[in-house]
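With one protein chain withheld, the remaining protein chains of the complex are depicted in position.
Up next, subunit A:
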Amino acid sequence: MNAVIRTEDLVKRFGHVTALDHLNLEVSQGETHGFLGPNGAGKSTTIRVLLGMLRSDEGRAELFGADPWKHAAELHRRLAYVPGDVALWPGLSGGETIDLLGRLRGGIDKAKRDELLERFDLDPRKKGRSYSKGNRQKVALVAAFAADVDLLLLDEPTSGLDPLMGAVFNECVKEASAQGRTVLLSSHIMSEVEALCDRVSIIRKGVIAESGSLAEMRHFSRSRLRATLKNPVRGLEDHDGVHGLKTDGLDVECDVDTAALDDVLAQLAVAGVAALTCEPPSLEQIFLRFYGDELAASGVTNGEGNGS
């Protein structure tokens, strides 16, 4: 499959600060790709380099196989972007802004525009200055989803939206994906990413710490296992793949490395199982694992993906 977005050893510095430090990101055509990382990790910088607003210091960035810096204007015809904090022109109404952005891209599908206004429950006649944060966000979202483009770059697009609108947003992304559009979704809302994304990249201090499908990521993480046994089990505490074991009579609770799961289950089966639940790690737990040390530094323990 063709890569719509590809960066190779991308470096961007602001003075002494290295915002992107040899970042490698790849997003294939038609994929909905989650882009996770805490504030300041470099998500927005990456997106702005991809938009040709910032010039990379080292490495390569490619959008549809072309250099986004050199061919910014042509490439922008094929994409739509929603920033995390949308600023609107105070004197322009939402409708005017949507039309303007659409026309800059070469025209706007009026039916689509009206349908989206309806779905997002947005009044297009209000002036930019009188929209609330969530409504400003909606203006940019309507403009983006109404555009006939191949790629959607969404940088924390749902900040400020209520859960109802969050659901509308999820639908719109799914529709875009069904139409074969590629989506790069940077977000803090794990449920949103879990629901929408085929693949996920986790960025940390300007490098991609982990990239892969959710299934692959889960593979490297731990599942939470709860069992009620018929007989006491021995030897679990010595097993390398078992963490945080708690036993209370015949009730057993622990985190198990994915690789050790069959081994542990075999042991439990020997003891006899009365009840068993096994939860795969949530994206949030995977995410927190990568940031365990930073959590510890800020005084939060239990960053090892133990849930709870």
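Following the convention adopted for this analysis, contacts are C-beta pairs under 8 Å (C-beta built on N, C-alpha and C of every residue); 3 or more make two chains touch, one makes a residue touch a chain; residues count from 1.
Just so we're on the same page, contacts and distances are computed from a predicted model.
Think of the chain that is not pictured: of "Heavy-metal-associated domain-containing protein", "AAA family ATPase", "Ribosomal protein S6--L-glutamate ligase" or "ABC-2 type transport system permease protein", UniProt labels it "ABC-2 type transport system permease protein".
The chain omitted from view is touched by exactly one of A:Leu92, A:Ala260, A:Leu276 or A:Leu295, namely A:Leu92.
Of the candidate positions A:Arg105, A:Lys138 or A:Arg204, contact with the unshown chain belongs to A:Arg105. Of the listed positions A:Leu25, A:Leu116, A:Leu153 or A:Leu268, the one in contact with the omitted chain in the full complex is A:Leu153. Residues 48, 51, 53-55, 72-77, 79-81, 83, 85-97, 99-101, 103-106, 123-127, 129-130, 140, 143, 153 of subunit A touch the missing chain (whole complex, contact as defined above).
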